[in-house]
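With one protein chain withheld, the remaining protein chains of the complex are depicted in position.
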Amino acid sequence: MKTPPPSLPVWNAVPGRIEPPLGPGMPSTSGADFLTTKLDVAVQWAQSNSLWPMPFGTACCAIEFMSVVSSHYDLARFGAEVVRFSPRQADLLIVAGTVVDKLAPVLKKVYDQMSEPKWVISMGVCASTGGFYRAYHVVQGIDEIVPVDVYVAGCPPTPENLIRGIMELQKKIQSGELARHRASKTFVPIRVGTDPDLSIPAYSDGVMAHVPGKKELPEIGETAESELGAKARDAAGEGHR
Amino acid sequence: MAARVVTLTRLEPTILERLYLPEIFKGLARTFSHLMKNLGNMKGLPTIQFPEMRRKYSERYRGRHILKTREDGSLRCVACYMCETACPAECIKIVAGEHPVLAYEKYPTVFEIDLLRCVMCGYCVDACPKDAIWMTKDYEMAFFDRKSAVLGIPELTEKPSDTDAAGPGYGYRPYEGESPMKKAGQFEPSGIPLLAALKERGLAINRMPPPPPPKPAAPPPAANAT
Partner (left out) sequence: MSATLTRPALSFGPVLEQKLEGRVTVEERPLSDIATLVTDAATLKEAALFLRDDPAAAFDLFLDLASVDRSKLPGHVAGKDGRFQANYILYSTIRNEHLRLRVNLPEKDPAVPSLTGVWPAANWFEREAWDLMGIRFDGHPNLQRLLTHNGFFGHALRKDYDKGQRWLCTEEDLLQTELAAKTDDPADMFETMTLNFGPSHPTTHGTLRVVMRVDGERIVAAESECGYLHRCFEKMSESHTWVQVIPYTDRLNYCSPMINGNGYALAVEKMLGIDVPPRAKAARTVLNEFSRIMDHLVCIGANLVDLGALTNFWYAFQPREEIYGLLEACCGARLTSSYARIGGLAKDVPDNFVEWSRSLLPTIRDRVADIDGLITKNKIAWNRLRGTGVVTKEQALAWGFTGPCLRASGVPYDVRKDKPYEMYGDVDFDVPIATDGDNFARYLVRMEEIRQSMRIIEQIIARFPKGPVNTDDYRVILPPKEMVYNEMEGLIYHFKLVFEGVKVPAGEIYSYTEGANGELGFSLVSDGSGFPYRVKVRPPCFPLFAAYENIIKGGMVSDAVATLGLLNVIAGELDR
């Protein structure tokens, strides 16, 4: 059985997906090539210093994002001042604010529309985990839907905090650590309750209910993803070889 | 009292204003004067050059939490679950244990704060009856995965660097100035001789998890391999 290399994230292993050509930062298959590795370094340096953010701003964090681009914090100092509101023109998706179930398909579409290479920063606790909205209409972390590179805590994070997140991302891009070709996740079925056949009872117990001393980290995104992936593999006739 | 309601009237544009260009030049003059003012006063620009320069936040800033320690280094926390109850985000997880020091009674064997759930409201600080949890001015909280955002006792325990002049200092706290806790009061048992006796016999006074083992030294450079 062939196991995927550990550096590849889970969401790359979607069956039927054409593996993208290797880009900068990926291990070269044709042996060491001085010129291309040097070129990689240059490309990574350029990419990290000219991030074009697309603010997917929905709530309070969007107001702080406005502060980040305005004169006191001035994101232009990091080469990221070209704020684009079209996903086609951006390579850094900054999800600023709560993403609710009704907005989830929109976020997925926006992410899919961005061209490679692309990175995602989840700004604030609402986008990262749902924050203190453990509620019936709030996505419990956008990593249910899209892969996230950097989580920035805070409610909302101070502009310094977001800039720190962007700097960490720049470092990672320069070191070539980030896998670059990632599809958005398959939608996680969260329909629970009335129809047991359709449901994965992920959201009602454990995560939502407050049981002192018994709280677990919500890992729904991954578990549901892997289950769904297994189902999809079965459907595709690949089976578990 | 002055007029209760003022009706705003709009002026009809004068001919000069309707000519478009004079007003455009007035506007340009305004922005240009800002440019010149700023050029003449580069030191006074509002921009904060962030990683090098830092905005001075107040003594009430609500940043990352720390757990305060007693004079002997043990946590002040007595695992009373008040902060866990007061937290609107339910991001604090406490498991209580029995402390070997009789006077301390209880202590947390697990104290975790999920920074990616925490909304930094400061309610835990307000709720603590033992002055055990404070917040700091440490606002840089960027993580690469959700697990590393869950801080346990080793990360939360007050470290000397927290109070360094260079590093982030204390932020939101239950009181300002001197601690109002009376040292000889019935709720503060530190300084009793029992501690010293336990220490002499080599008994742990603090069951905090040991610090993570130091990372193995980096392998020697490749020059040796040849």
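For clarity, chains are labelled A and B in written order, and residue numbers in each chain start from 1.
Throughout what follows, a residue touches a chain if its C-beta (ideal position, glycine included) is under 8 Å from a C-beta of that chain, and two chains touch if they have at least 3 such contacts.
Since the structure is predicted, the reported quantities are computational estimates derived from the model, not experimental observations.
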| item | value |
| --- | --- |
| Touch with the omitted chain, as defined above, among A:50, A:71 or A:89 | A:71 |
| Contact set of chain A toward the excluded chain (per top definition) | 55-60, 62-64, 66-67, 70-72, 85, 97-98, 100-106, 109-110, 126, 132-138, 155-156, 158, 187-194, 203-204, 207-210 |
| Touch list for chain B against the chain that is not drawn | 1-8, 10, 13, 17-18, 20, 23, 26-27, 30-31, 34, 46, 57-58, 60-62, 82, 85-86, 88, 119-123, 126-127, 129-131, 135, 171-172, 174-175, 179-182, 185, 187 |
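One rule holds for everything that comes next: only the chains that are shown with their structure count from here on.
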| item | value |
| --- | --- |
| Residue numbers on chain B that touch chain A, as the complex places them | 45-51, 54-55, 81, 84-85, 88-91, 93-95, 114-121, 139-147, 149-150 |
| Touching residues on chain A, where the partner in the complex is chain B | 71-74, 77, 125, 128-132, 134, 141, 143, 149-155, 157-161, 163-165, 167-168, 172, 210, 212-213, 215, 217 |
